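Here the complex is missing one protein chain, while the rest keep their positions.
Coming up: chain A.
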Amino acid sequence: MTDSKYFTTTKKGEIFELKAELNSDKKEKKKEAVKKVIASMTVGKDVSALFPDVVNCMQTDNLELKKLVYLYLMNYAKSQPDMAIMAVNTFVKDCEDPNPLIRALAVRTMGCIRVDKITEYLCEPLRKCLKDEDPYVRKTAAVCVAKLHDINAQLVEDQGFLDTLKDLISDSNPMVSHCHPPWDVSLSFLFAPLERMDPSICEQVTPRLSHANSAVVLSAVKVLMKFMEMLSKDLDYYGTLLKKLAPPLVTLLSAEPELQYVALRNINLIVQKRPEILKHEMKVFFVKYNDPIYVKLEKLDIMIRLASQANIAQVLAELKEYATEVDVDFVRKAVRAIGRCAIKVEQSAERCVSTLLDLIQTKVNYVVQEAIVVIKDIFRKYPNKYESVIATLCENLDSLDEPEARAAMIWIVGEYAERIDNADELLESFLEGFHDESTQVQLQLLTAIVKLFLKKPTETQELVQQVLSLATQDSDNPDLRDRGYIYWRLLSTDPVAAKEVVLAEKPLISEETDLIEPTLLDELICYIGTLASVYHKPPSAFVEGGRGVVHKSLPPRTASNESTESPETAPAGAPPGEQPDVIPAQGDLLGDLLNLDLGPPVSGPPLATSSVQMGAVDLLGGGLDSLIGGTNFVAPPTASVPANLGAPIGSGLSDLFDLTSGVGTLSGSYVAPRAVWLPAMKAKGLEISGTFTRQVGSISMDLQLTNKALQVMTDFAIQFNRNSFSLAPTAPLQVHAPLSPNQTVEISLPLSTVGSVMKMEPLNNLQVAVKNNIDVFYFSTLYPLHILFVEDGKMDRQMFLATWKDIPNENEAQFQIRDCPLNAEAASSKLQSSNIFTIAKRNVEGQDMLYQSLKLTNGIWVLAELRIQPGNPSCTVRLSLKCRAPEVSQHVYQAYETILKN
């Protein structure tokens, strides 16, 4: 006999007993039995076998018993449809019962039994109940229509139930017309005026800020947040609204922890959008000792976001206290928070560092480790300022057992190797257990030792050899191997370049590390008071099927006083023809911008041809010997090296370039087909057509000269007028042989961007003079802007976020690119080959959003958000561009269009 059989028998016994009780004559006993059945049902026992017996109890005039039976039916009818049919007659009969409670009960239950067969029987009673004299029955019937609609929408329409429902909306009894009042708080009546930007809504909404129901309060907050988006910050009214928002938010924090948490998640969004609302309320976010941990962590996060010079002392004192509490998770977060304060509020950095040092002195393992991790960040934000603490950090080297802390410490040692006497010993000590370390630590160790070597080459050759061979030969981690090879090749070919690359100045880390992307934040603000605001994700990310999801965004900011300083910047998206015709002389706003960052030419050494071998040749000049002395540098073993080791030495470097600047630059930017620039008629028989190319960092003008005259042409020369982006030829126009009639010659003219600047109209206009033995001819042409997109135009993610936020909204320009059937992948790779780099990709409600950056030769950054809707039949791609020099947007958009469509 098996176990299962054993169990069945017992169950049978129990069910048998219940069966007997259900069929008892005594009402009380029946009632008790049904209650028992329901209790068993709740704990998950299968009591479906009792279906007929329970249904038998239905025929009773005892309301309580009837309700119990209905309860049972609702649960099992679905799994026992045939049985449920047995009960239908009773349902129909009950719908006519003199007792309204029973009528409502029957109609409600029938709706819940999701069995198709029942729906046929349902319609007639339902129709009657919708017109019942009792409001309770009418209300229940109305909900039943909704249930039926979900089962069979067609049926509902055919039967005309929708019209009956419409009648009910104007029902005289509020119970019916308004059947779920307080919970369905949508404040929807308020949104109509909002769309009309009607200030009167504020008067309607503000009283709701002190409503007892927090759902109402949050809805009101949301409406006001949206409204403020349209207000200028200079208005007094703006300030008044700010003041009104704080108290209700604070009040929410005195609720139960669950509500508090949800409120805090919302406040976190609000604080990121408008920190000024709560800037004086720091105290309410102080952590209470008995707060649940999730409330504590959320409060901590908000404290940091509110931290400013004014309150930093208070915040730090709190954080220091938190760092000594018991809960490990919380303590760690508190220590991190101190680091974030240091990075956010410069004036406090010193105090933060000394607080962290105090904490390190406690020698509590996890505190020390967290402290070291954040001190690393502080070093990156304020280089060469707090290095005096390195000695203290080094004392704690041995106690670090978490990868993140070890990696941070190794980074510090490598970065400041020249100031740490025994840096080599320290790093060597890590090297012993190299293969037991996590990848993070291994990578960091590799880099740190290379740094050390570049700083102290004489003493550390052995060490660097050791780490390189550990990384490349003994490791099966591709990341580590690749990085090892890169360093190895770099060091063996060109230590000077290696130094430039490895010891390059690092970008400072941005202020806030975990800001929500601005566009997402704006969207989330629209979802305040919903689940989206708790998850900090747009609803499309978690609502299945996207049912009823409408993409929301904040209303566009109206032009306020702050944006009118320069009339020139305003019409960013306007077609160039509408711009004033007068071109200001050099030195105007744009000229200034264009002159920015003219430093070293990014395009690399000018070369007439473009082949893979170029680029590195010149860089290899000298320096190798001076650095390494006489040492033989062993090249990495050929066997395991990627194939292109055999290629000229330079390829190693261009490989490296490739890795840092993204893939595909070698193939070069998109090249437009040649166009006729100078027709023969205008130039006494000389026809010039051409196009612009950009390959591996060098721009050239590819010209085709055709002699359509009857005489030979000689003595060619070319000159450019000053132009917006300082384009100038770097070599003379060399036509080697005289050009005979009907002969055509093709020339590639290398260009640089170090000429002088003059703003042209349109911006990308280039005026060219060509001379030959016959005459001088002038023509002008428009060059596509993407030839100016440089190879290192990939912005750091954080930087991107910060910059996007920083550039005022007036500088944003929106465009549409029609008939572009590309998907995100294809678009991204197409754009990348023209040096438009995708930094992040996100899917929002079925649309792919690409966040991209590009940099012009004069250092102007352009940030882009490309929205692609794969399923969209019109194949329209939406592009929004942000740039500090909005004049370029139009041309960048044209470049986008050209690249994407070809």
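As a convention for this text, a contact is a pair of C-beta atoms (placed from the backbone, for glycine too) under 8 Å apart; a residue touches a chain by one contact, two chains touch by 3 or more; residues count from 1.
We take it that contacts and distances are computed from a predicted model.
The chain absent from the displayed complex carries the UniProt protein name "AP-4 complex subunit mu-1", chosen from "Large ribosomal subunit protein mL46", "AP-4 complex subunit mu-1", "Neutral alpha-glucosidase AB" or "AP complex subunit sigma". Between the chain not shown and the residues A:E14, A:D329, A:E346 or A:E459, the one that touches is A:D329. When the whole complex is considered, the residue among A:K30, A:R103 or A:K139 that touches the unshown chain is A:K139.
The missing chain, though absent from the display, is touched by one residue of A:A49, A:M86, A:L101 or A:I839; that residue is A:L101. Residue A:Y261 is the one among A:F91, A:F161, A:F227 or A:Y261 that touches the chain not shown. Residue-level contact of chain A with the missing chain is found at 34-35, 38-39, 42-44, 63-64, 67-68, 71, 78, 101, 108, 111-112, 114, 136, 139-140, 143, 146-147, 150, 179-180, 182-185, 210, 212-215, 217-219, 247, 251, 254, 256-259, 261-263, 283, 286, 288-291, 293-295, 297-298, 321, 324-326, 329, 333, 362-365, 367, 395-396, 399, 527, 529-532, 534-535, 539, 542-544, 547-549.
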